[in-house]
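All protein chains but one are shown at their positions in the complex.
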Amino acid sequence: MAGSSRVWVLGAIVVAVLVPLLQPVFPDVVSNYRLFLISTMIIASIAVLGLNLLTGFNGQFSLGHGAFYAVGAYTAAILMDKMNVPYWATIPAAAIVCFIVGYLFGLPALKLEGHYLALATFALALAVPQILKYKWLEGLTGGVQGIVLMKPEVPFGLPLSEDQWLYYFCLVVMIVLFWAAANMLNSRSGRAMMAIRDQYMAADTMGIDTALYKTVTFGISAAYTGIAGALSASAIAFVAPDSFGIFLSIKFLIGLVVGGMGSLLGSVLGGVFYVLVDNSAQSLTQFIRNDLGLPFDLSAYTVFGVLLIAIIYLMPMGIAGGLFIAYRKLRGARA
Amino acid sequence: MEQFLQQIASGLANGAIYACVALALVMIYVSTDHINFAQGEMAMFSTYISWQLMSWGMSFWVAFALTVIISFAMGVLIERLILRPLHNAPVLSIIVVFIGLLAIFNSMAGAFWSYLIKEFPSPFPKSDFGIAGVIGPHQLGVVLITLIVLGLLFVFFRYTPLGLAMRAAAQNPQSARLVGVRVDWMLALGWGLAASVGAVAGIMVAHIVYLEPNMMGGILLYAFASALVGGISNPAGAVAGGFIVGILENMVAYAGNQLEKATGIYIIGNGEKLTVALIIVIFVLTVKPAGLFGRVVVKRV
Partner (left out) sequence: MATSRRSFVVGASAFAVWGANSAFAQKKYDDGATDKEIKIGHTGPYSGPASSYGQIGKTIEAFFKSVNEAGGVNGRKINFITRDDGYSPPKMVELVRQLVEQDKVLCLFNTLGTPTNTAIHRYMNQKKVPQLYVATGASKWGKPKEFPWTMGFQPDYHTEGVVYAKHILANVKDAKIGVLMQNDDYGKDYYEGFREGLGKETGKIVKHVTFEVTDPTVDSQVIQLKDSGANVFFNIATPKAAAQAIRKAADIGWKPAQYLNNVSASVGSVMKPAGLENSQGIITAQYLKDPTDKQWENTDDFKAWVAWMDKWMPGANKADANHVFGYAVSNLMLETLRKCGDTLTRENVMKQAANYQKYKLPLLLPGITINTSPTDYYPIQSVQLARFKGETWDLFGDVMSAEGS
């Protein structure tokens, strides 16, 4: 990592760690609800990072990452509900399970390109809720009714609220995962991954074991998103097939593109956007409806669609891309 | 045996729906190299326009023709206004734009026409010739119309200069420009055509599944699968793919049904038929990566 960006990152981490501790001082600004919201953003960022590793850095299309998210969430839920596994242990468990699932899926995916891979992943995302409702698995998965869980308890009697603890837990997981991803991307493996994305044939010719890289990347990507899923099971304290429909995968894709593909910062921005866009579309809609009289009823979904198109129009490379271009322009202007 | 025949017939009928929508998807792909996720919603919106025209007193075929023209214009407009500025953007960004369009069309349809399901008339005479319940006149009509549209498109692309120009613009824009083809307008035309085909699909489908804003959601996925199974660049393949997927889906449910009858154990059934059908589709794709009838593109290094 370049020196200046390292400073930024460390600074961000310090802020992220200290601000929630100010809750007793500013209970309305640093509210439990806000911390919960930020936790969901962290979880979404991890999920988008998973997708980014596969699509942004390795060039394999996935329209079905919601499937891995669901597998991770249910793994965590079943472990917590049926085997009384503590919530923190479900994270590595979900990672392992999802890695295996991702790797296994990556094997036939080797043969599929572009749109075909997109369809296959799309099919996977559709199949998972069906499998969760499958008759013979109902005993485990709770079928259509899902599984109700408990939120993680604050350990060692620390003077934190549940939401603060959840926030720190998610933050730690996020830092570890992003750090691991950054290291991997900066290493030979990372360069190999990106070479496969950019110039597949050249990479192959140069002796990179493309099949191995592609399948392992699939596995790692699935593991990341699966961890996000497991975290969400603890955060929401409920899993049900209805939570993991096809729109989930589409939203991750939107987060990926809007945040910025092939960029770690983009993953964070994508996660934030993913959570915020719904709320902002709704607020914007309320504002338009109440303050500008319209002959018909404007729906938040319409505003959401318009927002998406507007963002892509203004920043086709995503927000991270847009920021980069702006930064470059400023740099250029100064010289 | 009766059930078997009925399931095949019903599969053919559903398949006709998928084939119709798949044709529209392939149209967009062939003209613009993109998979349009908003295709279903655009088709649904066009169908609502047709419904509105009919409720204002027009006859079915007049409304049909008018809707096709309006949809064509809509398609061209979308390409010119929204997609043209973005033609250099990465593929996934364009997909996000399609998703935005999907959201807009879906919610606007709901806002204008409410979410109550509406009956949609069938232009085909309601007679009893279709072996009662096995396949009805409307469903045969859908198959017929789909084949007619397919035929027209085939003739258009193969034998008219405009069709040739469009194909050239999609496959090799640079060379096409050099020869004097107005590539930009070809893309817009492609969109217009696809929107029209989508409108036809929507109008045909609405009678069977009832007109409502969410009517195309489930169908789009099957259409996507059909197009890929048949080969994304091959309109005839897409139609064939539609029928294959339709029958396959029902056969899976039927097989599961029979299995349960014979053994008393429920292994697969209606909940799993989509999953199993998709697994089979993916399997086909791994064996024949360009689809059953697609052309494998060989890239020279």
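Letters A and B mark the chains in the order given here, with residues in each chain numbered from 1 onward.
The definition used in the following text is that a contact is a pair of C-beta atoms (placed from the backbone, for glycine too) under 8 Å apart; a residue touches a chain by one contact, two chains touch by 3 or more.
Computed from a predicted structure; not experimentally measured.
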Visible contact partners (per top-of-document touch definition) of the missing chain: A, B
Of B:Leu164, B:Ile208, B:Leu259 or B:Ile279, the residue in touch with the unshown chain: B:Ile208
Hidden partner chain, touching residue among A:Gln23, A:Gln164 or A:Ser232: A:Ser232
Which residue of B:Leu86, B:Ile117 or B:Leu164 touches the chain not shown here: B:Ile117
Touching residues (missing chain, whole complex) on chain B: 2-3, 6-7, 10-11, 13-14, 17, 103, 106-107, 110, 114-119, 132-133, 136, 208-210, 212-215, 217-219, 221-222, 249-250, 253-254, 257, 269-271, 274
Those residues of chain A which, in the complete complex, touch the missing chain: 31-33, 36-37, 40, 130, 133, 143-146, 148, 232, 236-238, 240-243, 245, 247, 275, 278-279, 282, 297, 299-301
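The criterion applied here is as follows: only the chains that are shown with their structure count from here on.
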Centre-of-Cα separation between chain B and chain A, whole angstrom: 31
Interfacial residue positions of chain A with respect to chain B in the complex: 55, 61, 108, 111-113, 115-116, 118-120, 122-123, 126-127, 130-131, 133-135, 201, 246, 250, 253-254, 256-258, 261, 296-299, 301-302, 304-309, 312-313, 316-318
Complex contacts: residues of chain B adjacent to chain A: 35, 82, 85-86, 88-90, 92-97, 99-104, 106-108, 110-112, 221, 224-225, 228, 232, 266, 271-272, 274-275, 278-279, 281-282, 285-286, 289, 301
